[in-house]
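In this view, the complex is presented without one of its protein chains, the others remaining in place.
So that you can tell them apart, the chains are marked A, B and C in the order they are listed, and the count of residues begins at 1 in each.
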Amino acid sequence: MIKVKLIGATGYGGLGMIEFLLRHPEMKIVCAVALQDAGKKISEAWPYLEGYSDLNIVAPDSEEAKNADADVTVFSTPDGVGQVGAQSELDAGRKVLDYSGDFRFNSTELFREYATRIGKDPVHKSPALLPESVYGLSELHRREIAAARVVGNPGCFAASCILGLAPAFKHGLVEKQGVACDCKTGVSGAGKKPTPGFHYPEQYDNAYAYRLTGHQHVMEIEREMKLLCGADVRLTFTPQVVPMTRGILSCLYGRLPTGMTQEKVLSAYRDMYAGEPFVLVKDFKQPASTGAVRGSNRALITVACDERAGVFRVISHIDNLVKGQAGSAVQNLNIMFGLEETLGLDLPGAHP
Amino acid sequence: MIKVKLIGATGYGGLGMIEFLLRHPEMKIVCAVALQDAGKKISEAWPYLEGYSDLNIVAPDSEEAKNADADVTVFSTPDGVGQVGAQSELDAGRKVLDYSGDFRFNSTELFREYATRIGKDPVHKSPALLPESVYGLSELHRREIAAARVVGNPGCFAASCILGLAPAFKHGLVEKQGVACDCKTGVSGAGKKPTPGFHYPEQYDNAYAYRLTGHQHVMEIEREMKLLCGADVRLTFTPQVVPMTRGILSCLYGRLPTGMTQEKVLSAYRDMYAGEPFVLVKDFKQPASTGAVRGSNRALITVACDERAGVFRVISHIDNLVKGQAGSAVQNLNIMFGLEETLGLDLPGAHP
Amino acid sequence: MIKVKLIGATGYGGLGMIEFLLRHPEMKIVCAVALQDAGKKISEAWPYLEGYSDLNIVAPDSEEAKNADADVTVFSTPDGVGQVGAQSELDAGRKVLDYSGDFRFNSTELFREYATRIGKDPVHKSPALLPESVYGLSELHRREIAAARVVGNPGCFAASCILGLAPAFKHGLVEKQGVACDCKTGVSGAGKKPTPGFHYPEQYDNAYAYRLTGHQHVMEIEREMKLLCGADVRLTFTPQVVPMTRGILSCLYGRLPTGMTQEKVLSAYRDMYAGEPFVLVKDFKQPASTGAVRGSNRALITVACDERAGVFRVISHIDNLVKGQAGSAVQNLNIMFGLEETLGLDLPGAHP
Partner (left out) sequence: MIKVKLIGATGYGGLGMIEFLLRHPEMKIVCAVALQDAGKKISEAWPYLEGYSDLNIVAPDSEEAKNADADVTVFSTPDGVGQVGAQSELDAGRKVLDYSGDFRFNSTELFREYATRIGKDPVHKSPALLPESVYGLSELHRREIAAARVVGNPGCFAASCILGLAPAFKHGLVEKQGVACDCKTGVSGAGKKPTPGFHYPEQYDNAYAYRLTGHQHVMEIEREMKLLCGADVRLTFTPQVVPMTRGILSCLYGRLPTGMTQEKVLSAYRDMYAGEPFVLVKDFKQPASTGAVRGSNRALITVACDERAGVFRVISHIDNLVKGQAGSAVQNLNIMFGLEETLGLDLPGAHP
């Protein structure tokens, strides 16, 4: 049984981890850490978990947290937390998986560019760990993840876009310039903290774009595309909120290279993702929706190029809290510990 | 007082017309026609209108409908109805405004192309009326609308995209090839008829694209762009449904021509729409949302080009049932009858 | 033209007042006061009002606020604000209408009981004004409101329950003991302030009761019932939140006195509310819903007693932000200034 120390246990990302590990046969949470709810049980913070997860929440600097008998520490925390705490976790013999941008870039240079773009402190607090950190999109980095001590879980939008664009950039199915990612998310992507904009009466029946000058997930998409195509890539990214709770619907646009067809694109996507347990490639006549992956670790990738207009178009559907967060994390943990990659994840969500 | 005969009075498009004319000082409905609800009062079909609109609904072929003492007939009906009935309305001395695609194309050739693309009967039933019909997007065709006997009200998605793209195509602010319209709509755009997909438990927390092989509104967008730029235009269009009732959020993408900047695009948009009572142009730092135009006849146009990636991007926000339907219709009627264009329309919606 | 000074202009209650006065022919806002948004325009705080209400928001203690040339001051503020500020408004020659509990009880004794029950300061700050204050439920206190300087607008739940119970208590149609008010509200009833429970992902698909030990609106319902029946009344009240934005659905239960029938109850309700412009009485076979009064100042009262079980049952439907707040307020202002009671209020809401 793999034992997990979970930091940030009471946010939505932490709840996802708790829920998946409740049905995981080989992994369990042994230590739940949270700043604000320390001293409570998890089920006091979240009553729906009563009787299922009644662990005591401990403070980050408590003895219980420091001495937890765990194999791995999951940082379900915002940017800036994992980079400070990772080293001591490693020193205590625990591998590290971090949900934030702290370990998504494996050099101080790249991290500086990332942090600068989004207005955060550009000086990483554990620069020595960056070279060994691995970007945790299982489908693209399975081998490195299996060997890693430190994994940076992908951003939710990023997971959606990278899975939707990877075959295209790898095989030259789209012109590299001028790609636009039009991404609609449910509100849970913003976490559990209430804000005026996500107050129920403000968010119902309301859709809008935000952060039009640059979202924190753009750079990891561009980096992955560069790895796949060998050239610098600059993408446009339009994050949008729509009145739902779960789901990301990303429409990915570019230009079809001369001679490129829907059939060729579709075929390349099917080839690349053949055998992937959590990626399903669809033609545009097949049904797909965010609802079809709600509660599931799957990505549905619809290839729907428009030859008439010369436009490359792929539509990516995920659950932002699963394939976009806790599901990917569990998938990575399975890989990191040599378990079957689908353990604990191979069920559909509930419908409706 | 301008007297209106309303055909299709009990659909959402009819309700919008009823609601706006209740507060219009110079226009009122004198005859309400509907196939299914004939014999009822409007307020029996829609109890929220009790005491506000208690007109008897009459059948299309009733004497009351034929002999209505009206100045104009509004067809709030699907494709195929207006083209059959328009001539007799004109013969009875009533102008005609039609909500469907029946009079959006002013030649049999264009209509045939339109109908063929979307799988409908390509033979128009009143070909003689097509040459005089006018496309009812007030901002672009105000002068012709003022003189018209027959006006084809724009499609909701089309209104959103055309207003968002017109300055760009007119002034060469975007490359003509490869433009993509990513359009999210609320469910009311599909009308009042229940279907499995719009059943509440299926639609809540669910977003998806549909008709990826071609939506009926594409051709009118392409035609208007051609009128503005002088060249054939082929657009990609991705209609999507998100779990809200009202609102269209259209993100419009293309490539910035060499040397084109956000500032130049923004300036050209502001110039073109200066003085327009229902179009507000915004920079990407200013707030905009579908919620901000809910219940209003306004279009909010956010110019948000991405110079770094060379991508033209404009975001258009409307209420699909107002600027996308009944509001545009009332605006057109005001123009057709020489009234102040904003009469009955110059109020915000209710919030929240 | 009646000139209104609006304190608390940027809350939901203030927005309702602004929206209704935009279409009111005899009343307008001349001074908008708000603590947090002072210095902004109203339309900067709420962009949907751009061009409709661009008044500058001033601070409560500003010269503009003090010297406003207004006939009446509306306190759209929480408990404790109006009782402090009312006297100076009166001294400046302005009548006062207050949305909170500050002037719903016209004696220091009653106010003390009210404040004590809900854990607020029991000492009223303007005790001298209490004897002249009038409870602003227009249907029951029209005459006193017309003569009043100080009006306490009813609570939203209270308006719903009092209208639903008044004929019953007045005419002995229900046993006085054991009445239960089961009241479901949309989230806007809690105001615009974001809280964890009203965060979109927490509130969607979730319903619950709250304040089971006593809600602030109970006492005004009991007081009004006592005025009608002449005896002390103790009610049970169960406030509940359901995932909608607007609307209150109150099911009111009690025991039918021996010999009392559905027909008698219905008839008494119809008699009492005959001629009321904003109260519609319905039999249980007629459709009624909160949707049918959304955006409207109406109360729909369905009489649905269960003779088989001996249970009195009436269902009251209002829009919590209209008949439950700003609409009632405008109705009261119309009465206070001798205007037609329905001015600015006599339109349906938008559907859907």
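Operating definition for what follows: a contact is a pair of C-beta atoms (placed from the backbone, for glycine too) under 8 Å apart; a residue touches a chain by one contact, two chains touch by 3 or more.
Just so it is clear, the model here is predicted, and its values are computed rather than measured.
J.: Kindly name the visible chains that come into contact with the excluded chain.
T.: For the complete complex, the undisplayed chain touches A, B, C.
J.: Quick one: say which of A:C161, A:V293 or A:L343 touches the chain that got left out.
T.: Missing-chain contact among the listed residues: A:V293.
J.: For the chain left out of this view, which of C:G152, C:G247 or C:G344 touches it?
T.: Answering carefully, the residue with contact to the hidden chain is C:G247.
J.: Applying the definition given at the start, please give the residues of chain B touching the unseen chain.
T.: 12, 186-188, 192-196, 198-205, 243-245
J.: Would you write out the residues of chain C that touch the absent chain, in ascending order?
T.: 177-180, 182, 184, 186, 201-202, 204-209, 212-213, 234-236, 238, 240, 242-247, 249, 251, 253, 255, 284-285, 288-291, 294, 302, 304, 306, 308-311, 313, 315, 317, 352
J.: Residue by residue, what part of chain A touches the chain that was omitted?
T.: These residues touch the chain not displayed: 12, 15-16, 19, 22-23, 46-53, 188, 192, 204-205, 245-246, 280, 286-288, 291-296, 346-352.
Just so it is clear, only the chains that are shown with their structure count from here on.
J.: Can you name the chains that touch chain B as well as chain C?
T.: In this structure, the chains that contact chain C and also chain B are A.
J.: For chain B and chain C, let me know how many angstrom lie between their CA-based centres, rounded off.
T.: Going by mean C-alpha positions, chain B sits 38 Å from chain C.
J.: Any idea how many Å lie between the Cα centroids of chain A and chain B?
T.: Once rounded, the distance between the two centres reads 39 Å.
J.: Roughly how far is chain A from chain C, going centre to centre by Cα mean, in whole Å?
T.: Taking the mean C-alpha position of each chain, the two centres sit 46 Å apart.
J.: In chain C, what residues contact two or more other chains?
T.: 12, 188, 192, 204-205, 245
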